[in-house]
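Since the structure comes first, as structure tokens, the remarks are kept for the end.
Shown here: the complex without one of its protein chains, the others still in place.
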Amino acid sequence: MSQIKIPIGPQHPALHEPESFNLTLEGEIIVEAEAKLGYNHRGIEKACESRNFIQDIYLLERICGICSHSHSTCFVQAVEEIAAVEVPLRAKYIRAIIGELERIHSHLLWVGVAGHEVGFETLFMYAWRDREIVMDILAWISGNRVNYGMNTVGGVRRDISPEILEQILGSLNTLIERTEYYTRIVTDEPTFMGRLRGVGKLSKEQALSLGAVGPIARASGIARDVRQDDPYGAFSEIEFRISTDDHEDVLGRTVVRVHELMESYRLLRTLIENLPEGPIAVKVPRKIPVGETLSRLEAPRGEDILYLKTNGTEMPERVKVRAPTLANLASIREMLCGAYLADFPIIVAAIDPCFSCTDRMIRVGNGKNDNLMNWQQLREYSIEWHKKQGLDLGQIK
Amino acid sequence: MNVQWTLLYMFVFPGFLFLIAYSMICEWVDRKLFARFQNRIGPPWFQPEADFIKLLSKEEIIPDAADKVMFRLLPIFAIAAVLTAFLYLPIWNTNAIYSFKGDLIVVFYLLTIPTLTFFLAGWNSTSLFSALGSVRNLTQLFSYEVPLLLSLLGPALLAGTWSISGISAFFLKRPELLVVNIIGFLVALVAVQGKLERVPFDIPDAETEIVAGSFTEFGGRLLGLFRLATDLEMVVVATLLSAVFLGGSFGLHPVLGFIIFVVKTLFIVCILTLFKTVMARVRMEQMMKFCWKYLAPIALIQLLINILVKAYFL
Partner (left out) sequence: MNNQELVTFLQTQFSGKVTNVTSPREKRIFAEVATTELVKTLQTLKNSGVHFLGTITGVDSGEKFEVIYHLYNDDGIVLNMKTFTPRTDPKVPTVTTVFSGAFLYERELMDLLGIDVEGTPPNRRYPLPDDWPVGQFPLRKDWKSLSSEEEVNKA
């Protein structure tokens, strides 16, 4: 059969963010896959160098909507390490609580997306309904559903009241019950299992050499989790159980995520029960001494790395972010080649890709576009246009 | 039967107008039930009509490289084939508007035409996703068609007639024999999922893989007509199954018979929705394997049972 090339993306129902894949097909089988990245490049690393440390927290938080807390925590950890600040224990615990809530909402979102990608709409609707419980808790704690704005250098900005802690503990029971139900679906439902098993194989050796991280690596039998390898914040004080699986395929990745959900519920309970009293933040000078460090954090999608170099001023010398998706994209070709076209959406979804995290550096504007307008011009254009339609909006100031 | 009545039967009730209205109601039942199963609220009763009217009012965009006449004609072909098939199906009694000895086979092949128009529509669209979708359409046709025909053969064999009205009339006399066909009914229910391109066999228009399959390039009025054709197909298939496997409307009083018809078709629609709710979409090769390895042999077993029943009990 002759080969055909099909473009998937930048706009395609299977991808929730703009990223482009060129697949070469022989019939229904993918023989070659090529990813084109960079559509979401926003120049965040460069922008960080011209903003102070406090501003950078909020900028880095906007790298990604889902794992926003992970990126900002990773950054403040690095700043605190260079500034040699001891963060209050309560702040560490609150960071960990938000981090785990974030992991729960990210994994529940993923379970839904996985259902959607293989045409199992019911799972999609159920998982997203239950995710609302976590979103409500997060909104109650921080006022926001995403981009919580909890972190600051030296601690956290908001305390969690005892009533909210009660509420979280109450909701946990519902969530555990629902997650057990999803575990049953994942391991029992024949059509769903049939779509996941043996799909997107990535052997342990490949995962190691291509540098896979997070649930992808753990589903290939690599017991790597920053919370265990290099404990940060509250994780150096509480016990943590790593979830791995040896299916090496999408089913394994699903199982790992579902198990991580259960582990997160357990961690949340421990964190809340042992939440120490005390201040939530210490004051840190605006100027951070010269230094460099590498901060690691286990985001829901895998390991987040942040390299920070400071020069003694209020602004960093260099900030480098390596989001988990970029590490996992290196192995996407291995997973796609030889698969069916029908498996493309679930294989890509299985790395839980966050392309916004991956491309994060430049503002695109090459000056070739003749229709660029500034605000004033846009306003005048709009007034002109409405005049032509017989409406004079120029009076409105 | 005089001409006026025939025309009324054909075009108004139980013909085209009624069928179109009823298919919209069935679509609503399907969508509402699907939503309630998923713990959503679901659309109001007039949503299918509103969708249809909205699509009719939209601009028609035809790809440059496509054959324009064919592009416009294909949806009409699809609708015409389904509407013609409906004429041979009994509604409130055991007699269809038209009926002759071999109409089961005719209906079966008329119901194949929409799939072929989907294929042609996709192929004619000259877009990659459409082409992939249409190839899948045909591949799928080859996997469900045989089990479906085999399962329909069972009751026909038992009744000793190829006429749908004849089969209904036969079961009216021997209702206890309906039970014999239960396996065939289940096979047919699964196979029509493939025919109607619904989950778990919605492979030709798998949104996350190939956008909208054959219909990717379609929009506005033409898409509206295609969607209408799919809705009509669902009602016609449900009516066919209810006439062949559930004994039609038992030849009761027309009003009661009509209520039975509605109940039975809605029952089949509900079962189809239930399938859609509890399953994920399978892959093409999984479907082929399933249809040929399991569905077709089971249908053959049903045939064997029917032959034995016919030999010993009739």
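Per-chain residue numbering starts at 1, and chain names A and B are given in the order in which the chains are listed.
The criterion applied here is as follows: a contact is a pair of C-beta atoms (placed from the backbone, for glycine too) under 8 Å apart; a residue touches a chain by one contact, two chains touch by 3 or more.
From a predicted model like this one, the values you see are computed outputs, not experimental measurements.
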Next on the checklist: Based on the whole assembly, the unshown chain contacts which displayed chains?
Outcome noted: A
Checklist entry - Of A:A14, A:V226 or A:M315, which sits in contact with the chain we cannot see? => result A:V226
Checklist entry - On chain A, what residues meet the omitted chain? => result 34, 36-38, 41, 43, 45-46, 81, 208-212, 224, 226, 228-230, 292-294, 296, 303, 305, 307, 309, 317-318, 320, 322, 326-327, 329-331, 358-370, 372-374, 377
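Keep this in mind: only the chains that are shown with their structure count from here on.
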Checklist entry - Which residues of chain A touch chain B in the complex? => result 4, 6-7, 12-14, 25, 28, 115-123, 125-126, 129, 189, 191-192, 194-195, 340-345
Checklist entry - Which residues of chain B touch chain A in their complex? => result 34, 37-40, 128-129, 131-132, 199-200, 202-203, 206-211, 277-286
